[in-house]
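With one protein chain held back, the other chains of the complex are shown just where they sit.
Now for chain A:
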């Protein structure tokens, strides 16, 4: 099983070599209107309120195709698929698309109002900021003190191997783009990352493809804690699953930005620009924020800036996409997390 996984996903390029797959496609026709084709990693259900609200203002027909971030990259980078807007949570892949000249420039009053860290080169525009959090099972932590930071987490795992053995979850960063992004940023930001990975490997950590599955496992009590879970997903579940607790680390919190860009192949860049403006103004629409559960980009106050760091858009993100760097990182990580 693991070997098939590895064989399939050993390298990004291997993934990209495959023809890109669309998981779901929805149409929102408008009679007589022009058409906007969106390729996105966000679930159609999550994004639907935004499309409905957008169409209430602009009579533009929308086709919404959902694919994984790797497939979005493959479709645009390898196959030159014709889309007017690419929305992805994989900041690094979006940055690479823009850097390698596959995105169009766009500027408007709405994009000018975005904070400087929420856009890059007038090509990549962030519209949500989603922190990586620690999700805990409330029952397990009735008796244990919740860790406040990564050092605390290491100490806790060392002190109670009997509680946590086989009950820790995290992303399989070989599969998940978001997981890889969080892991690489962790490795950059703290010395404790590799020690933490080592300990998690010793405690037979379970690997997952997606945040929602980890949250489900924590809610069911299969997992005592899940590390680097997308906070927006976890928060959305807080109300109906009291078994789940969320901890934002106080040493640092990586914040992933969901970004949009207009591909070079776009046939309706004006309509795409309108959608970017609409997304950039998401914070002005609390109804949509509530309906989608997507936390909009807001200018962080100086106090937040210390701990909550939006992952910086820019050429730095290209480093972990480097073939050799990625190979090395994944090998180190795999040898730490899989110790049997």
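Simple rule for what comes next: a contact is a pair of C-beta atoms (placed from the backbone, for glycine too) under 8 Å apart; a residue touches a chain by one contact, two chains touch by 3 or more; residues count from 1.
We adopt the following convention: contacts and distances are computed from a predicted model.
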Per UniProt record, name of the chain withheld from view ["histidine kinase", "Carbohydrate ABC transporter permease", "Cysteine desulfurase" or "Phenylacetate-coenzyme A ligase"]: "histidine kinase"
Sole contact to the chain not displayed, among A:20, A:47 or A:120: A:120
Contact footprint on chain A, counting only the chain that is left out: 98-101, 120-122, 188, 312, 314-316, 318-320, 322-325, 328
